[in-house]
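Comments concern the structure below.
The complex appears here minus one protein chain, its other protein chains still in place.
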Amino acid sequence: MKAFGLPLIAGVVVAGLAPAAAQNLTIGLKSEATSMDPLFHQLSTNIQVSKNIFEALTTQDALQMVTPGLAESWEAVDDTTWRFTLRQGVKFHDGSDFTARDVIYSFCRVPLVENSPSAYTIFTGGIADMAAEDDHTLTITTTATNPLLPVDLWSLAVLSATALGADDQVTYGPDGTCTGMGDVPQAPAFNDPAVAVGTGPYVLDRYTRGSEVVVTRFDDYWGGTPQWEQVTMRPITSDGPRVAALLAGDVDMIESPPIQDIPRIEQGEFTIVDALSNRVIYLHMLQQEDAPGIGGTDGENPLLDARVRQAISMSINRQAITERIMGGYAQAAGELLPPPMFGTSGRDVEAYDPEAARALLAEAGYPDGFSITLGTPNDRYINDEQVAQAVAQMLAQIGISVSVDASTASQFFSRRNALEFPVYLAGWGASSGDMSSPLKSLVATYDEVTGMGPTNAGRYSNPDMDALLTTAMATIDDDARDQMLQDAQTLVLDDYGIIPLHYEQTVWAMKPDLTYEPRVDQYTLAAEVKPAAE
Amino acid sequence: MTDIATPTPVRIDSPAKRIAKQFVEDRIAVIGLILFVLIAIIAIAAPWIAPQNPYDLMQLSIMDGGLPPGEVSMATGQTFWLGTDPQGRDMLSAIMYGLRISLMVAVVSLTLAITIGTIVGVSAAYFGGRFDSIVMRIVDLQLSFPAILIALILLALLGRGVDKVILALVIVQWAYYARTVRSSAMVETRKDYIDAARCLALSNRRIMFRHLLPNCVPPLIVVATVQIAQAIALEATLSFLGVGVPITEPSLGLLIANGYDYLLSGRYWVSVFPGVALVVTIIAINVVGDRLRDVLNPRLQT
Partner (left out) sequence: MIVYLVRRVGQSLLAVMAMAVLVFIGVFFIGNPVDVLVSPEASQAQIAATVERLGLDRPLYEQFGIFVWNALQGDLGTSFVYGRPALEIILDRLPATLELALVALALSVGIGIPLGVWAGLRPDSIAGRTIMGARSWGSRCPISGRACC
């Protein structure tokens, strides 16, 4: 391997100096899109590839603020009714016009998509009715108050009803009861560019599983002529080869280079951009009487005591983790979402104080500590296994003896959901970009009926917080909702119901003649890659 | 006159002595043996000679993480002759402890696998018939799968842990010994001395273990030396793939895996030193094993 180092770097210098072929762009992605159907599998790789081809009524900018997309504007008519004014003069790739019918058709198709591993019905389930007042005015009625509807809509790609064989009249009905749908094409059909017809800046050229997705410029794009003649997105799943591909000039840009390789990439005169992501890495603690994997407490669960949880939080030197393990590409976290995102309060990061932590443990009745298992995935988050080991070291210093149980993501998540870990390390990316997302999933009381707390594998429960969150999630007024979410989070964090560790930073590396505005949602959107200003 | 009454005493060496004599004729094999003994001593004595206990989290500090060879600890002032890994583990100590785990796993699993394999193999050869064919079909079936695949599935089911790795290695290895012992025992069973033993109405157990087994040992030793290197390599591979020993108690394979991510970024020492230790160990055992095979195999004698 080493022997190849020199020629590689030599190749880089040549590639770096040569005038860029400004019309084509090749991107190395860290995972592969599983389908070209934008409503098949809710997976970030699929989303970031499909965003080049398909658009939605709304978009989110790099900071996850909702901005107009195919809808020019919208308003909440009452608590459950929204009116969207659609953009005029938008063309699909096949030349047909974009109208309200396409939107209704696309949303109608969601429950009809077969074999979806992660269905988009989580966004359409709450839509009671849709009606086109005219070709460019659409009303959407929701079953319950949903202030986040415009956010949710970003996830729902608009397909061409005509290209997919719909009737002239498509009428909405909830849960797959629409009429006029014709013969609905399933996901595999979208490998055909004649079916994968959207309004986005790029047209699907070919999708070769395992090797590449190629898209070409859509000249009639409503938002102006797109930058690139052709964009190739190539999955290179191993970190080392992905970096090597950039250094060798095989690709122009890569996402998520491993942190430890960044200095080497920078030395090669490449541009590195990075930004805080919406992903927080946290520790969750099993807060119920019956907890496995704890020793030295006579069968009691010490994590039920808030002082013990506080001691754990105070024993962690977050600064050291972000500097030493994360190489500076992370930020110590005080909240479940980095400020200034929606619902954050700017709360301070917990101060590192092992002395006070030991005192708290003694006060709680565990002067000699106890032993506990810490579960962590080893291939899901940036350096996850290393972070877990560092946490174990720090807990050892206050007398808590930790055995780190690291496993691959699929196994980890299954075991976590089965409550096998008394403490576990995981991450949460708020796809909606607001505080209700982590609160609802991670710390709201687990309830299968209301669908709250699905990822609350610590079984934390705080009725006051639940009440506040439920009210917030049904409040349309942004300011009031913001305040309620802040208060709800404060209730949880004051109680040490969950312990935030750090926010991941997302990194992109590219040739010096390119630039990319880093996104908090970690998406690599080819359409947003621009030539660097001279 | 004297030729019949007092024959010149021909010195007949004991088999062990003969083997030892022939063994030392190959210098490389001797070097391999010395290396292996050294490695074994280091592994056994690791807790007393290693500068740090790399498995004790209290002794580690991430502030010492990723230091190159020769740097001095900020916390304790100790010198890290081979550098540290990202968790602040002294690589020298980690390698010593890693060797210990790797060898321990290999030796224990080997002993268990040989015991099981020998009992099964000798019984199959001695009793023959249906018992033999059933047992050997199972052996065939198992040998037709790659060992690594079976071990991976087993460990995915069992989870991480030294005891579980040993169990997995025993399960994938016993069949080799069963097959080896059976084939040599088959040959021996047909010989006269077994018939003689049977005529004496000795118990089956006695015949199998006192008469049959000792004659099956030489091929067993050869297979065992090959397999012990294989076992070390297999454990390293499993740990490298993340299903072996716990991450806070790394074996050589896990140390290599941990350092793999840093190989390209210049922190070569995290991966390279344990890699060298692993390779030297395996080669030393192989060299010894090859020589033993030559010495023990009568057909290669000239």
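For reference, chains read A and B in written order, and residue numbers begin at 1 within each chain.
Here is the rule we use: contacts are C-beta pairs under 8 Å (C-beta built on N, C-alpha and C of every residue); 3 or more make two chains touch, one makes a residue touch a chain.
From a predicted model like this one, the values you see are computed outputs, not experimental measurements.
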item: Option touching the unshown chain, where B:Leu234, B:Ile247 or B:Val295 are the choices; value: B:Leu234
item: Absent-chain contact - pick from A:Ser431, A:Asn462 or A:Gln486; value: A:Ser431
item: Chain B, residues in touch with the chain not shown (by the definition above); value: 137, 140-141, 144-145, 148, 150, 153, 156-157, 226, 229-230, 233-234, 236-237, 240-241, 253, 256, 260, 275, 278-279, 282-283, 286-287, 290
item: Sites on chain A contacted by the missing partner chain, in the whole complex; value: 1, 34-35, 37, 40-43, 114-119, 121-122, 125, 186-188, 209-210, 408-415, 417, 428-429, 431-432, 437, 441, 447-448, 451-452, 454-455
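We adopt the following convention: only the chains that are shown with their structure count from here on.
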item: Rounded Å distance between chain A and chain B, as computed from the means of their C-alpha atoms; value: 47
item: Residue ranges of chain B touching chain A (in the complex, touch as defined); value: 57-58, 60-63, 65-66, 86-88, 156, 159-160, 242, 246-248, 261-267
item: Sites on chain A touched by chain B in the complex; value: 1, 239-240, 243-244, 258, 260-261, 263-264, 320-321, 324-325, 378-379, 385-386, 389-390, 392-393, 396-397, 401-408, 411
